[in-house]
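The structure under discussion appears below in the form of structure tokens.
Removed from the display is one protein chain of the complex; every other protein chain stays in position.
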Amino acid sequence: MDALQRKNRRLILQLVLGGLLMFGFGFALVPLYDVFCRITGLNGKITNTGPVAVEEADSSRDIRVQFIGVNNEAMPWEFRPLLNTVSVNPGEMRQMAFFARNPTARRMVAQAIPSVTPSEAAQYLHKVSCFCFDQQALEADERMEMPLLFVIDKKLPPDIHTITLSYTLFDITPVLPVAQIKTADIQRSPL
Amino acid sequence: MSNPKKNGLLKAAFSALAAMFGVQSERNRQEDFSSGSPLRYLLTGVLMVALFVASVILLVRLALMLAGG
Amino acid sequence: MDTTLSQTVGTTDHGHGPAKGLGRWFFTTNHKDIGTLYLWFSLLMFLTGGCMALMIRAELFQPGLQLVRPEFFNQMTTMHGLIMVFGAVMPAFVGLANWMVPMMVGAPDMALPRMNNWSFWILPFAFSLMLSTLFMEGGGPNFGWTFYAPLSTTYAPPSVTFFIFAVHMMGVSSIMGAINIIATILNLRAPGMTMMKLPLFVWTWLITAFLLIAVMPVLAGVVTMMLMDIHFGTSFFNAAGGGDPVLFQHVFWFFGHPEVYIMILPAFGIVSEIIPTFARKRLFGYASMVYATSSIALLSFLVWAHHMFAVGMPLAGELFFMFATMLIAVPTGVKVFNWVATMYHGSMTFETPMLFALSFVVLFTIGGFSGLMLAIAPADFQYHDTYFVVAHFHYVLVPGAIFSIMAGAYYWLPKWTGHMYNESLGKAHFWLSFVGVNITFFPMHFLGLAGMPRRIPDYALQFADFNAVASTGAFIFGLSQLLFVYNIISCIRGGERATDQVWEGSHGLEWTLPSPVPYHTFSQPPVIK
Partner (left out) sequence: MIKRVWLLPWIGSLVSLPAAAAWDVNITPGATAISREVYDLHMTIFWICVAIGVVVFGVMFWSIIHHRKSRGAEARNFHENTAVEILWTLIPFVILIAMAIPATATLIKMYDNTDADIDIQVTGYQWKWRYQYLGQDIDFFSSLTTPNEQIDNEAPKGENYLLEVDHPLVLPVGKKIRFLFTANDVIHSWWVPDLAVKKDAIPGFINESWAIPEESGIYRGQCTELCGRGHGFMPIVVEVKPQAEFEQWLADTREATVAQAASATEEWSLEQLIEHGEQVYNTTCAACHQATGQGIPGAFPALAGSPVALGDIDAHINIVLHGKAGTAMQAFGAQLNAVDLAAVITYERNAWGNDTGDSVSPQRITELQQ
């Protein structure tokens, strides 16, 4: 019977290994998803390219770029684009700013998350510098204009005329160290 | 000069295609099951699925190109 | 694929019989006992999940909130889904596999008897943990059995952590069960039982086991990511930290679609055993069935995003998943024709297993057709997350998986217990279930098309009448399952003696054993011509 046991043992090892590999694959889907998003612009993820070689603008095409500011959850900041829409030529570097004000009586830290629609345009909108690259902190009742520098790639598909760039503002003020919080606080009310 | 190695792969590929289509004759099945290790069929199966994915992507590109024009 | 057996085995049971008392069931390593445990557990979960379904249908009987608050209603829909999928359907199939696969391939027992015991005994604890979340502060999981983030992470009740551990335990149990079944099928076949002669139930289970090993770890992965998001401050699915709720849906449905094949392939196997027996004719196109089911194992990984057509994918993505879904729907759906061809020019009789199998073919195909309609992406914008989808997956799961499990139970009960079940009671159970299923789920097609969304505790007046009909059907179907329980118990306790062959057209190694089947079978491998 031991020949059978050996055969069984080998097969079971392979199957267990397969299971573990698939468990790892489940986690590998996360980076795979980011790469997939970057290539296809799925879900409006955009590339933070940093400095881009300046090309002369293609003045034959005017692209309407809309800006939207969205507060997430109970984010009390006032947060809106200075200009709602901007007309831009592909290849032209453009400066824009978002206005933010912290109306509360305490220091708060926020993180802006960009998203672009139509998703086909996501990979052609390059953000040279953006306030969403890092966290923004505002003292009580402080206001600030947060700059954004972007350029639209000339290889933007011809059928796209309007791009909407939305920023969702998240409150990431570091919560008190866990020990000091009463359980009632951290328990989200059951919805 | 049918080289047994080559037509082995070809037969496996053809069986994989038949599987994806969903129809297979009893005779082919007897042949498939009696020859070679199942691993070859598995690998060919995975390869054919990859080809299937590639061909559907091309189909999508074609559809977009036809309509996009 | 007929196995003409030279000598009958099943020597009278000279070895040690089952242990006495409860110890028998806690420490059993016998595949028959463990199969029985799985089946009883699945029946208990089916009734528990069924009661939750009746609670949901009672609330939805009329517009207005009559019985429950919305948050409890969401807990009922979530738990109903989880218990039916992971507690009723999958353990029932594992139970049938534990009982029948060793006997069908001529093996004395499963390859790893002790692991077999352990993979069963995890389940009662996993489900009591899950059910206990209903009594925890903040209530049980209320985010649907698909538990999309951020509703299931940032906005979940505190009991979500216990829900995560329960899902981990179920996953481990399924993976161990699958490993056991693959080892048994590949290594423990009797000499002469070549892969070419495997009954289709064994083939479909082999493929289902590989699917289980491939996707249950991915489910464990997604649930672990949830755990890390909730407690350890990562942001896999939290947009604030660079995560993405849509990533959750992709990873979940990458597990989800093969999971629905896991729940239907064993049903194909059972029906492919039953119809040839009662049509007294060999299965039509055995080779095609084997090849088609094995290609499903790989193709089912390509189509997950047809559950997400409305999430906002780019056009190329929607087209790819629409084409892939339509292309692989054909080789799968066409298998229905094989069963019809098996019946054609057969010589049929209509005992209860055959009635369940026939209604499986008819009603599962209706579910398949609504699935085809859902595959059309532009039309899916009108169907997605409405009661049309609820009708679709209930048609493929209730008359699909559940009816095939009941058919399998009626078909093999005489072999397991040695007594025939009460035929007229069986038929009564069938007809009540058949009528109840149709009155419950057919109007849901109309509700979904008329615009009623899923998972709502209350609805507008134009949906009132069909909801009333669906609720009455649900109570007919629900209560008629008590007949099933009564029929099983009375068949175990006594009844007309069953012959060894039981059915006139039965074929396969398991029918060569005496009924009731002895505690140990095929200690010496049978010789198969």
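General observations
Each chain gets a letter, A, B and C, in the order it is written, and its residues are counted from 1.
The criterion applied here is as follows: a residue touches a chain if its C-beta (ideal position, glycine included) is under 8 Å from a C-beta of that chain, and two chains touch if they have at least 3 such contacts.
Computed from a prediction, not measured in an experiment: that's the story for all the values here.
Considering the whole complex, the hidden chain is in touch with A, B, C.
In the complete assembly, the contact with the undisplayed chain comes from C:F143, out of C:F86, C:F127 or C:F143.
When you scan C:M104, C:V160, C:M193 or C:L283 for touch with the missing chain, the hit is C:L283.
Only one of C:V223, C:V303 or C:M322 touches the chain withheld from this view, namely C:M322. In the full complex, chain A contacts the hidden chain through residues 43-44, 64, 66, 68, 70-76, 84-85, 103-105, 113, 115-118, 120, 159-162, 164, 166, 168, 170-171, 173, 175, 185-186, 188-191.
The chain not displayed touches chain C at residues 63-66, 69-71, 74, 137-138, 142-144, 148, 150-151, 154-155, 239-240, 244-246, 279-288, 310-312, 315, 318-319, 322-323, 326-327, 329-331, 333-334, 336-338, 340-350, 358, 361-362, 365-366, 369-370, 372-373, 376-379, 381-382, 384-386, 424, 427, 431, 434-435, 438-439, 442-443, 445-446, 449-451, 453-462, 464-466, 469.
One chain of the complex is left out; on chain B, the residues touching it are 21-26, 63-64, 67-68.
Note that in this section only the chains that are shown with their structure count from here on.
Set side by side, B-C and A-C show the greater C-beta contact count at A-C.
Chain centres here are Cα averages; for chain B and chain C they lie 30 Å apart. In chain C, the residues that reach two or more other chains under the touch definition are 315-316.
For chain A, the set of residues touching two or more other chains is empty.
Residues of chain A touching chain C in their complex: 4, 7-8, 11-12, 15-16, 18-20, 22-23, 25-27, 29-30, 33, 37, 40-43, 45, 72, 111, 113, 117-120, 168, 170, 172, 187-191. Chain C contributes residues 194-196, 285-288, 290-292, 294-295, 298-299, 302, 315-316, 319-320, 323-324, 327-328, 330-332, 334-335 to its touches with chain B in the complex.
Residues of chain B that touch chain C in their complex: 15-16, 18-26, 28-30, 33-34, 45-46, 49, 52-53, 56-57, 59-61, 63-64.
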